[in-house]
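One structure, pasted below without further comment.
Every protein chain except one is present and positioned as in the full complex.
Up next, chain A:
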Amino acid sequence: MASISKSNPLEEDDDAEEEVQHFDDFTLASSWERFISDIEATCRQWLADGPKNLVEKGAVAVEDSKNLFTVKHELKNVAKSYCMEFYFQIENNGSQQAGIGNWNSNSHDLQLCFGVKDFLLIAPQSASGVLLDTPESSKLLSAVAIALSNCGSLWPAFVPVHDPSRKAYIGIQNMGTVFTRRFEADRIGSQVPVKLMHLEGLYELFVSKFVYSGVDFSMHNFKVHFMMRLTYQTFPYDEEDEEIDMDELMDDKADTAENYGSESRNKVLWDDDCPWSEWYSAEDPLRGFELVVTWADRTVESTLEMAELENASPHDAEKWILHPILSPYLGDPSHGKRIDFASQLLCLVEALDTSFAAQFMEDFVSVENPSSENLKTSVVIPPPSVLDRVIKDLFREGSKLPDFTKGEHRLSRALKAAPLESFFTQFCLHSLWFGNCNIRAIAFLWIEFVREVRWCWEETQPLPKMPIDGPIDLSTCLINQKLHLLAICIEKKREMNEEFLDCIGSDDSSDASVSMEEHRKVDKRRNTSSEADLQRKRDSSIAEDTSNRLRFERKTERTNYVNQSPTDAIRRGSAGPVGTMMLLKSRQQLHAPFTQDPPLMTEDMHEERLQAVEAFGDSLNVPGQLEKDILLSDMSAFKAANPDAVFEDFIRWHSPGDWESCEPKTTEPSAGPSTEGSKDEWPPRGRLSQRMSDQGNLWRKSWNDAPALPADDQKPLLDPNREGEKIVHYLETVRPHQLLEQMVCTAFRGSADTLNQTNFGNMRQMTSKLEQLYLIIKFTMGALQRNNLLDKAKTVKDLKRLCMVFENVEKLVAVAASIHRKFLDASRLAQVIFSDFYGIYAPTMGMSSNDEENKSRTEMEVSRQEVSLRERQVVSNLFSPPSANQSWRKVLSMGNLLNGHEPILREIIFSTGDDVNNGIHYAAAADVAATSDRKGEEIETHRMYVSGTSNDLRVGLSVTSCD
């Protein structure tokens, strides 16, 4: 902007001559005249440019405002230099009068004070920025006024006077041919006269400005426009202050400098019932609320009315605007200042980074190890008592299994981790908070953990928080799978021990027969249940159900048959007849045997198997050995349960597809035994399928080899003793980085699942953000599993980035939860506020790889939300009645209490237009009327803006007059 940088008046005049056809005389220029012409030239320039060009040329937006801009120009006068600023608004809608419509909080202080829109501000370039003496200021102001009228501008101009703290200004505005507006503002910083504390007094103050002093206000009515805006603020709930408060309470509090009226005495933390509170307590992201209540344009006629107004409830006001105050911590990345999941996860990632240094977890504990030397300084190992507590907590047994789907997100299972409530996840979450989650602390905890696990194994004590039956979920992390299998092995071991004890203990006691009786009933019920259903369930139920009940049933049944039905005497391990199916060679029912559970395997066992199969893969006839074993075991069990059975019988039960029945109705062999023929049509006719009856068929070979042995008497497919020992060994010797990798993944899922439980109502952005988080975790973890050894540095860097993403989501969740719980009955408001916050917050978070995000973000400001009538009650409930401790601070003694809260700020605009009828003396009434006709509105003759409280009062007055 060319003219702004110039300070030489001579050059200026060239400009002026070029641009404006005007005659300037500099022959007799005094310094003041030069000064005036300087101002004039600048103003002309600004006028000519118009707001749009000025913005293009680099006008600066005023802070906190979307449409107010300013340009600056420096002026020099003999000794002093001044700075002239022009403030202008880009949107040209409405009048310059500040009505309720544009009475927004974004307005510049002077705009509010004087009800203007664009204005000039001239201030000296001094330290204080204020003109100290009154003559100087009026001289300056008149210089500006002359300049402005020279260029025909209608801008108001202001100059500061007195001490800056007084925020005192005087100003002048040329209003066209006839009128001039004069402005004056001042402030009383302390000891406001009692009269001015209340609305009546303020009303009278305004009235006194246009009424002869002799008149008694109480006798006359003066119609005055009145608008009032009250700002309320909730007591901040600040935990840090709270602790200080406790001390303060002890030695009598005297903190009057407190910004907010009072402090919270809440002992209950806001997030007590939030899912993360189990691990940490977050600062409430919503510090409090500011409520702006506006009484719109009213006409007040008497002092009495004002007194009534002061007692009016805020609920009667026209407009409520709510402004949430966010905690500043939302704005900047924590870098270890905050304690939350993200911060601890970051520690864990660092532990992963160091975990590559050693072979075993023990190495991190032993002091002699050189690799731990460099670690020792920064690490904290919690005292044994903490270790004890954590281990106790981990191994504390619940009466029943936890709900493993708790907190689970749709995408949780895509992570190779473990369910939130499972043993290993709980270990991981505990280690996050154990010490500062450094590798040594983790090593301590892990070693102790494994020691306890071994004890459980040796003593056949159940593992806590783990199911004791299958199947093993292969989508979880290996340690979780191993712990699961170990829990199953322990259970099996226990069963075996019990059986052993049973055999010694009970010969045939009376209650055994009772239970036998019962079990027979159970059997019957099973048999009569729909046959097709049974047929379908047959295998799976046998395969899955490992409960004691079934096992016991199995045993009693054996004795059962021995005692009662001579024909079945040699049946062993039968699970009951299969529908009405009959054996081929003997007129007996075909019984399904109890079979061994298929061995449960962890991922690495599967892997081993697959590799074995792959190794022998193409060489003929070596399919999985395990499957062969199972087949053999099934055949043995079948033989035991059906002593007279032949191979075909087995096939009919085991692979119905390979039995081609010749019964008239049976077109679909596997459709069930219901069509398999009744007892009357014995023997069932049919034949084996072509492929089953081939020479050298492996199935038949196996059948011939299989001994008749019930499942119980067979060698178990999975030896619990061996498998269990192998697992404990794995846990004891796991490589630190392998452990840490799984811990990182599990801890991320556990933390995310914990956050996922948060109740934040129906906030779509949050839901999708969480989903995004899971996807990002999944992607990063995928990379971790693939290439941690290849590119460790990059993996760790990615993980640290992930922590940052996590931190952002974690903060968002806290905000969402906080908003949700505060607006339970006003979900619209909750969503609007959250959306607004999200709109500001979300773009700044993210994954851009430059370091910008490390810089502090600008203060988070959520925009103000209008509160609808229905929502007012909810909002009003936010302002909980102050406690005794809080109310002692009430010193403002203003009216209009909201649940006992005083407004912290009261702003009032009085204004009066010209009204001849009410008898106010006004010299140029006729002229005013004439002018106002042209404008189509009444001229505002007096306007007063009052702002503040009862001990800090600011008044701005503007008077339009005919000079």
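Operating definition for what follows: contacts are C-beta pairs under 8 Å (C-beta built on N, C-alpha and C of every residue); 3 or more make two chains touch, one makes a residue touch a chain; residues count from 1.
Operating definition for what follows: contacts and distances are computed from a predicted model.
Asker: According to its UniProt record, what is the protein name of the omitted chain, chosen from "Trafficking protein particle complex subunit", "Sm-like protein LSM2", "Gamma-secretase subunit PEN-2" or "Ras-related protein RABC1"?
Answerer: In UniProt, the chain excluded from the picture bears the name "Ras-related protein RABC1".
Asker: Which residue from A:207, A:381 or A:776 sits in contact with the chain not drawn here?
Answerer: If we include the chain that is not displayed, A:776 is the one touching it.
Asker: Determine which one of A:83, A:269, A:456 or A:631 touches the chain that has been left out.
Answerer: Hidden-chain contact among the options goes to A:631.
Asker: Of A:609, A:735 or A:792, which residue touches the hidden chain?
Answerer: A:609
Asker: From the listed residues A:654, A:735 or A:792, report the one that touches the chain absent from this view.
Answerer: Going through A:654, A:735 or A:792 one by one, A:654 is the residue touching the chain not shown.
Asker: Of the residues in chain A, which ones touch the absent chain?
Answerer: These residues touch the chain not displayed: 414, 471, 474-475, 538-540, 543-544, 595, 598, 601, 603, 606, 609-610, 613-615, 617-619, 623-624, 626-628, 630-631, 634, 654-655, 657-658, 668, 670-671, 689-692, 694, 697-699, 771-772, 775-776, 778-780, 783, 786-787, 794, 797-798, 801, 846-849.
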